[in-house]
Each structure stands twice: as structure tokens, then as C-alpha cells.
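Of the protein chains in this complex, one is absent; all others appear in place.
All chains are identified by letter, namely A and B, in their written order; residue positions are counted from 1 within each chain.
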Amino acid sequence: MSKLDNALCEIYHMDEIAEREQWLNHIHSLIKLVITVCFITVTVSFSKYDLAGVLRMGVYPIVVFIFGELSFRSALKRLKVILPVVCLIGVFNPFFDRQPIMEIGGIMVTAGVVSMLTLMVKGIYSVFASYLLIATTSIEKICYALRLLHVPAVIVTQILLAYRYISLLLEEASRMMQAYSLRAPNQKGVHFKVWGSLVGQLLLKSIDRANEVYESMLLRGYQGEFPYAAKGFFRVRDCVYLGVWFVIFFCLRVMI
Amino acid sequence: MNPIQISMEHVTYSYEKSCPILKDITFKANKHECIGLIGANGVGKSTLLKLMVGLNTGYEGQICIEGIPVVKENFPKTREKIGYVFQDADSQLFMSRVYDDLAFAPRNYKLPEPEVEKRVRKALEMVHIEHLKDKQIYKMSGGEKKLASIATILTMMPDVILLDEPSIALDPKNRRTLIHVLNQLNPLKIIASHDLDMILDTCSRVILLSDGKIIRDGDGKEILSDRELLEAHGLELPLCMQGIPD
Partner (left out) sequence: MHMADALVAPAVAGVMYACSAATAVCSVKKSELEKEPWKMPVMGVLGAFVFATQMINFTIPGTGASGHLCGGMLLTAVLGPYAAFLSMIGVLLIQCLLFADGGLLALGCNIWNMAFYGCFVGYFLIWRPIVKNGFSRAKIITASILGSVISLQLGAFSVTLETVISGITELPFSLFASTMQPIHLAIGFVEGLITAMVLLFVYEARPQILQGMEEMPLKQGGGRCSFRKVMIIFGMIALLTGGIFSLFASSHPDGLEWSIEKITGVPEVESVEGSVYTDAEHIQETTAVLADYGFRGKDSSFGTSFSGIAGSLAVLGICLAACFGFRYLGRKKKQHEQIG
């Protein structure tokens, strides 16, 4: 399957799990966003040799994975984008930082090894945290949360529009690529000569599409501002959820 | 109330100065009519519809919706009365969920939220897609999208509905549903299409366009059964009238 189709599948898949009837999915999106950012910040803030501290933060993903009944495997798949980059940067640490700091079973472990492992754990946890957010919250709800955080309406609207048309353009691009590869069976990618026309066509089509969308908006009374209806209130359980995690994060970071 | 809802008088329009695409178009459309606008590809059907809603401007002649001229100053007024269904439902449905898309127009007109909800519910009922209320648009089928895009303009409660090729890319079942829905809608409808079978099933009056001019304006059955006339202007008899070949 091509990258385009993969991306499409991924979007559909993520959407499906975000739509499930799960208690976690019904927690207010802003609360989940705040907890996610907070978790990542706390995790990353551990010093680079504090492997024990960072490891402890795993409590959050474990609890949410299990109680949210989310598939651990699809979260693992998402590591493939970011983990290589993190590893590439981390893998040099053992070479440069050779100060021994502890002994496990007679083998000296250097500070570099510890800092490399810490970095990797940080990377894995932060990817999991984002996964847990998007697997329980749809993009629209996240956009709603952004609106509550006073992110300008222009940006939010524009994210929503992009999200709406991503699947459409991915399909379009996928069709074009299929039509191309059927007539150029022995090529892996797009040949130099058609770079411009292939993407250019798609660009012009997209602009035409956008103009039509604009016309359709105009005809329905658009005056430069997207109307949003207030939806979703904070309930007691949202606040409790937030409070509980804050306390746990605080304990994990400071107390133990 | 004025029974004449749309009037066009001597309308000429061109994208490029040298070759006018519409020449001297004159017709009137009354309340509750259903008019089929037929003609070969590129004859100016869509252009004509776009002129009525003011998406194309700079025409000669006069276009009035319920007596109000379609000019820039009046757009807010005329556009409230008229609904335009795009050929491509994906352009019409730009919000992520059906409900939000249907609520777009009433919210823009600053209606209170309970009223918005009432209208959305009603519009969904009118096209029989109540079950799709909270569905994401990109997950819907072509037929569902088409019906939803008609519902988006029904929430404005328009007096006139313009449809550009509504039956394109629909399977037979969805097409039948569409025809059924169209026949139930009360406002004046103008349908531009070359699906003549659908026109025959929905429209009592037909306007035949060719080369930017109105060739014939009259009873639907009469025009659609005139083989010579249709073939002279790049069309064919509706399939149901062609008979089964021996």
C-alpha cells in the first residue's frame, strides 16, 4: 500500500477509535489536552540522567491504556516516525559521556548510556501521550478546546477546513499516483519531468475547490466569521479527573 | 405576494468580452414551479444559475428575485431567499459534521440556537437523513452527501432552490431517492441537468438552452419527447421514451 493510502487508513482508524462510546472519550477535550501537555512537560523536565524518575511517569500511559481499552499495538506503530530521530541523536551519548555512574551485575554503566535510555523513554512516553489524546478526542473537539484557550478563530477554522479536506485530497492524490504508476510501472516515485505538472494540477484543483467552497459559504450568509455553537460543559468528573492526575504527576515528580 | 419569483430580462453575459456565453435570456419563473434547464455541455446552464445567485456578476439586462434586482447591494437580501446546490457536494459541505454544516447558514443569520436546532431537524426530515445527524461528512457516501447538501440550503427556508446537476454520480437507488425528495419539496426549483429522465420525473416545465440562447420554453413532456429538437441541440430522448430496441 502506498504512503497516501496508509495515511488515509490512519485517519479513518484514528477517527473510529475517537468516536467510541468510552468514558474517557466523554471527558472534556480541554481537560485532556491540558493533562497531555502537562504530562509531556513533566516527563521531559526530568534531568537527563534521571532514568528512574522518567520511568515512573509510565503510570499515566499504563492507566489510560488499560482503562481506556486502547490498543497498545497501534500506539507502538506510531513510534516509527519519531523514535529513529530520537535514537539517532541519543545514540551518540554513550560515546561522548563515558563517566561510569553505576554497576549492574559487575558491568559498569556509563552516564552516556543512562542519558540515552532516559532520552528514549522520554520520546516513547511523549508519543504515547499524544496517542492517548488523539485516540480519545476527535480533531474537532481539540479545535474546540483550542478555541476555549483563545487561539484565534482564523487558525482554528483553518485547521478544521484542512482536516475536512485532507481525506479528499489524499484520495485525489492517490488516484493521480495510481493513474501515473499504471502508465509508468517500473518507477518507484514520480519522474523528474512530471513533478511540476502532477503536483501543479493538484494545486490548481485544490484552489478551484477552495473557491467553490468559498462561494458556497458566501451563499449561506458567510460574513468573514465562522459561527460556533457553545457545546460541552465542564462537569464535576472532568475536574476530578484533572485534579487526580495533577496530584499524581506532582507526586511522581517531586515526592518519590 | 408576488407570484413571480424569478424574472430575467434580456440577460447577456460573457466571461471574455468577445464571446458571450449567454445571449438575451428572458424568462419568468413562478412560485412552486419546477423547471428543468437542459442543454448540452458548456451551453451555459451553470452560468445561468450562478447569475441568479450573484456568483457571476457584471451581466447586461436585469435579473430580479421577488422583484429585488440581483446586484451587489442586494446580495444579503436575495441570497437569503435563494438556495444553490453545487454540483460537487464536497464543496458544499465544508464543516466536519452534518449537523454543523446544516447549522452554518442559520447561525450566520444569527438565529437563536433552539431555532437553529429546529431548522436542522426539519431539514434532515425533509430529505430523510435524520440518522446522519452526527456523522462525519468525509465518511458518507456520494448519495448521502448529495441529500445532505440539499438539506444545508433547506435550513435557510429558501423560496427558490437551484440545483446544478443533482443526479450526477449517483447510483440508481440514490437517484430515485433524490427524485422522490425533490418532488416533495415545495419551493420553486430550477434544475440544470442533462439527465433527461430525471427532468422528466421532476419537472413540469423545461427550458432548452443551446448556444447561449433559449431555444424552447414549455411543457416538459412535450419538449422531452421531441426527438428532432433534442438531437439538433446535442441531446437525446430520455431513455424511458426511447423504447426497447428490437
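Definition applied: contacts are C-beta pairs under 8 Å (C-beta built on N, C-alpha and C of every residue); 3 or more make two chains touch, one makes a residue touch a chain.
As the structure is a prediction and not an experimental result, all values here were calculated from the model.
**Student:** Using the touch definition given at the top, which of the shown chains does the missing chain touch?
**Tutor:** So, spelled out: the chain left out of view touches A.
**Student:** If the hidden chain were put back, which residues of subunit A would touch it?
**Tutor:** Residues of subunit A in contact with the hidden chain: 2-4, 7, 10-11, 14, 36-37, 40-41, 44-45, 47-53, 55-56, 58-59, 62-63, 66-67, 78-79, 81-82, 85-86, 89-90, 92-93, 95-98, 101-104, 111-112, 114-115, 119-120, 122-123, 126-127, 129-131, 133-134, 139, 142, 152, 154-155, 157-166, 168-170, 172-173, 177, 187-192, 195-204, 206-207, 209-211, 213-214, 217, 222-224, 253-254, 256.
By definition in this document, only the chains that are shown with their structure count from here on.
**Student:** Name, in rising order, each residue of subunit B that touches subunit A in their complex.
**Tutor:** Contact set of subunit B toward subunit A: 53, 55, 76, 79-80, 82-84, 86, 88, 90-92, 94-97, 100, 103-105, 107-109, 113, 116, 136-139, 152-153, 156.
**Student:** Using the touch rule from the top, collect the residues of subunit A that touch subunit B in their complex.
**Tutor:** 12, 15, 139-140, 160-161, 163-165, 167-168, 209, 212-213, 215-223, 227, 229
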